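Note that one protein chain of the assembly has been removed; the remaining protein chains are unaltered in position.
Then we have chain A:
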Amino acid sequence: MEEFHPHNDEMIFNADEAHNIVKECIEGVLGKADYNHNKVNQWTAAIVEQSLTHLVKLGKTYKYIVTCAVMQRSGAGLHTASSCFWDTTTDGTCTVRWENRTMNCIVNVFAVAIIL
């Protein structure tokens, strides 16, 4: 009976896992808050740092980039795009969009495999 062992060269980015991690971090930081100009800097920093810490704890051989944008809801249009030049078999990305009454939050996670 063959046991299934994911080898290093078969590493795939688990987007669902990352999605859940990030969602929890956002909820934890922004949860019930209203947009507050004085606190937003702390919030974005806390979201990216906590998300990154949890992702690293997964212990996979990946480099990570986490970006977060928080915008006040006032009717303005916001468009984002990203393009990546990497190894599509091992690398991946995950985007989480969250909102409440007064603000929108968009977090992107990019994971790039480390070639050993």
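Criterion: a contact is a pair of C-beta atoms (placed from the backbone, for glycine too) under 8 Å apart; a residue touches a chain by one contact, two chains touch by 3 or more; residues count from 1.
Note that contacts and distances are computed from a predicted model.
Asks: Can you pick, from "Dynein light chain Tctex-type 1", "Transcription and mRNA export factor ENY2", "Proteasome subunit alpha type" or "Carboxypeptidase A1", the UniProt name of the chain not shown?
Replies: "Dynein light chain Tctex-type 1"
Asks: Touching the missing chain, which residues of chain A?
Replies: Touch set of chain A with respect to the missing chain: 35, 37, 40-41, 43-45, 47-49, 51-52, 55-56, 63-87, 91, 108, 110, 112, 115.
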